[in-house]
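Following this message is one structure expressed as structure tokens.
A single protein chain has been omitted from the complex, and every remaining protein chain is retained in its original position.
Chain nomenclature is as follows: A, B and C, assigned in order of appearance, with residue numbering initiated at 1 for each chain independently.
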Amino acid sequence: MSSDLRIRLGRVELGNPIMTAAGCAGTGRELARFVDIAQMGAIATKSVMLEPRAGRPSPRMAETPSGMLSSIGLQGPGIDVFLERDLPWLLSRGGTPVVSIAGGSAPEYAELARRLSEAGGVAVVEINLSCPNPADQGRDFTDDPAEAARVVHAVRSHTHSDIPVFAKLAPDVADLVGLASACVEARADGLSMVNTIRGMAIDPATLRPAVAGGLGGLSGPAIRPIAVNCVYRARAALPDVPIIGMGGVRTGADVLEFMAAGATAVAVGTVNFADPSACARILREFEESVAGRGVARVSELVGAAHRPTGASLGG
Amino acid sequence: MSSDLRIRLGRVELGNPIMTAAGCAGTGRELARFVDIAQMGAIATKSVMLEPRAGRPSPRMAETPSGMLSSIGLQGPGIDVFLERDLPWLLSRGGTPVVSIAGGSAPEYAELARRLSEAGGVAVVEINLSCPNPADQGRDFTDDPAEAARVVHAVRSHTHSDIPVFAKLAPDVADLVGLASACVEARADGLSMVNTIRGMAIDPATLRPAVAGGLGGLSGPAIRPIAVNCVYRARAALPDVPIIGMGGVRTGADVLEFMAAGATAVAVGTVNFADPSACARILREFEESVAGRGVARVSELVGAAHRPTGASLGG
Amino acid sequence: MSDSGPVQMRSPVLTVRRVDAYHAITVVAPNIAERFRSGQFLAVAVGGEHSGMLLRRPFAIHDVKPDYGGTVEFLFSVAGAGTSWLAERRSRDLLDIVGPLGRPFPLPRDPVNCVLVGGGSGCAPLFPLAQALRRRGCRVDLVLGAATADRVCGSITARRVAETATFVTEDGSFGVRGRVSDPLGRVIEETRSDVVYACGPMPMLRAVTAMADRYELPTQVSVEESMACGTGICMSCVVPIVGDDGITRMARACVDGPVFRGERVRFDDVGTIPFDALGAPGWKAQPDGRGADREAG
Partner (left out) sequence: MSDSGPVQMRSPVLTVRRVDAYHAITVVAPNIAERFRSGQFLAVAVGGEHSGMLLRRPFAIHDVKPDYGGTVEFLFSVAGAGTSWLAERRSRDLLDIVGPLGRPFPLPRDPVNCVLVGGGSGCAPLFPLAQALRRRGCRVDLVLGAATADRVCGSITARRVAETATFVTEDGSFGVRGRVSDPLGRVIEETRSDVVYACGPMPMLRAVTAMADRYELPTQVSVEESMACGTGICMSCVVPIVGDDGITRMARACVDGPVFRGERVRFDDVGTIPFDALGAPGWKAQPDGRGADREAG
């Protein structure tokens, strides 16, 4: 029996729950050489900013056990080029774009949201809140729930009501559930979690930080247990809010893990670097495993780990 | 040229910086079948409590990419048995005991410290603050710097002044540097970091949490970049406070990494499970690499990554 | 460091064979072979030096031979990533192994009649046990079971090392249909058994212990708990065991076991902390000193 793979993120339906994570699929073009973009539930873009941005000095990455540290600094061409070149390309290939936005103030985020709304074709706007807030001594927006809520509110107000707005959270914050609740109160339609975790590696030869910026963001399978726990806690606190889960997804089984914890959709990030056809493989593995279990609708899997033991699932 | 491996943790000198992490070396006896206990800088004990304790239901562990989740629940025989059986054994074998203590209130911790002080032979008392505080709705002591400080203060007041008291911190707290500072203000002689990070794994077959308690503590090489970053931040904020660094140490190079970040001693935890002779191997690798670099005193390495680039080290 | 304790070594693989649903790997490991007593196990590192699989996999030692100074064999079925990596090893590869680990099967002083009951891969440690018992003049009878015929292991050797061998499969594809505990009563009666040894999944061990209990026979069971270290330092592998003093302790399957006396295992409470276990929540030390710690077993 084949399963109904469709899931809903607020008002939007995706053909299946498996998508790419922001910043881990290039413009879509590069990945399209290995994966059929149209086949994926969605493609999240690199976070788009108002202006072009050169990002951080190199070395920008270091490998760590089952993970990597990165410090890219949101390099990108800016919203003009995105709307002119990248978004139309994605749409022409049948991709479902989840557009991630990044800014330095609520009005910047709002302006990005407005322009994306006008452009048409955007399925979901995802707010990357792990950006330094110049008005808050450069701390990330996620470091202050009130600041995060301000951004979410501004974006929601400037985004067409048909487009769900997801707030993307980092796991290493003072109070994850408090932050998530603040975003939902500010009318986020859903949560994306998790962004990378602050980490550092030191080159044992030079005894200097391995990534130029010193600090990097840890991602990959190493962080999966932390990410799953974050999704689980957010789901427990906010059971009606859809979650895009991510952090170290490598296999179809990992997708099940995130869905059971409470994610409605699941994004593949770092593993795309290791295995450029990972998304297609993971989708195949996921389909086979849900079909094998006799799950009629994969949406039934969402939050399964929260149900009392014995609550049966599928055939 | 061979290097001077000795380091100081407050008033106590260790023969070398490499030790075991609490709860990852049994009573010492089990590990002694693979490693010469006397050769190690120190042996940290499983956290000792006042009473015997059965710990948590099983399954208590799950493997994760380059790491593991565990939920042991501080199973142990209690302080009486520890003083009668385990401490004398460690001392008889020439071990340098770092005794970890755990309790449910400041007076409990203080009582443990007092009894350890009286027993004699204890090199360092390490306060495991990742314990539920019944007076704070079961949140860990690390979740409230004031509560943590109360425990540290009580322990310091009941410990012989020759024995340094180290406060052990978890990385996933609201404000790590604030917590560390609170402990130091409460007269902790040093900091141990990090304890495990909260995480979760879900069995893709049953869709239930893989560890009986649901939540587990993530440890092993997967968390090393997070741990190194914590040590780095604490060192930057409190440059004069000695730190015992840990989290995923697997090789001699990892020891260098922690020392460069700011650790004076470095503990090996989970990797002892994977490789029972790891401590001896790591010590050997570390010795070879510092000798190869021509480092005269390994204590010079502490905090190297904080110094301006070009500040030379060793020959 | 102790001479009789376990050792860690990088052992060359001698042979890798398929035996029905199982793979058998023989490694050259003289130090382990010479220390081995039946019921002990190996902890094998999987995935190579920079593996993301951090933990060792425990396997019962199935055979020990004097060749090449001493070889050790273990049998396994592919269960997940670690065992599938192992199944791909070839001769001359090196395996990082630790062993022999755990408390062995205690052997009777006198030449008594022994029934050995195994389920699935749990049959593996029974063969060296059978040989050790025979060397002591014991009569050995085997009851070996599994879900399907290809999972019954050692069926050929069985007839060689034992007086009788009874095979049981859940689907009836080989021998008796059912579970190993079903024919056990008959075997005990027919062979006038004095003691029962068993290895396999927990529910099987419980059923075997219950059956032996009916005949008032002692059992020695080897339990399978998930293990992070196998050497006794992590406390992840605990089972509730009643001590000589009547007190239940959470004992480590890897060093206090894997072999326990069946009647001492609180099978119904496996996976829990029994309320009356030493140090259970709410537990209080007794004024008469009951509850003072002692090794369980």
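The definition used in the following text is that a residue touches a chain if its C-beta (ideal position, glycine included) is under 8 Å from a C-beta of that chain, and two chains touch if they have at least 3 such contacts.
Predicted model only: the values in this text are computed from it and were never measured.
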| item | value |
| --- | --- |
| Visible contact partners (per top-of-document touch definition) of the missing chain | A, B, C |
| Full-complex contact with the absent chain, from B:S3, B:S66, B:S181 or B:S219 | B:S66 |
| Contacting the left-out chain in the complete assembly, out of A:P17, A:G41 or A:P65 | A:P65 |
| Interface with the unshown chain - residue positions in subunit A | 23-26, 30-36, 46, 51-61, 63, 65-68, 70, 72, 75-78, 80-81, 85, 212, 220-221, 270-277 |
| Touching residues (missing chain, whole complex) on subunit B | 65-66, 221 |
| Residues belonging to subunit C that touch the chain removed from view | 47-53, 81, 85 |
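Quick note on the criterion: only the chains that are shown with their structure count from here on.
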| item | value |
| --- | --- |
| Distance-to-centre winner among chains (Cα means, whole assembly as reference) | B |
| Selected interface, B-C versus A-C, where C-beta contact pairs are more numerous | B-C |
| Chain separated most widely from subunit C, comparing mean CA positions | A |
| Whole-Å gap between the CA centroids of subunit B and subunit C | 34 |
| Whole-Å gap separating subunit A and subunit C, where each centre is the average of the chain's CA atoms | 46 |
| Two or more partner chains touched - positions in subunit B | 65-67, 220-221 |
| Per-residue multi-chain contacts in subunit C, two or more chains | 52 |
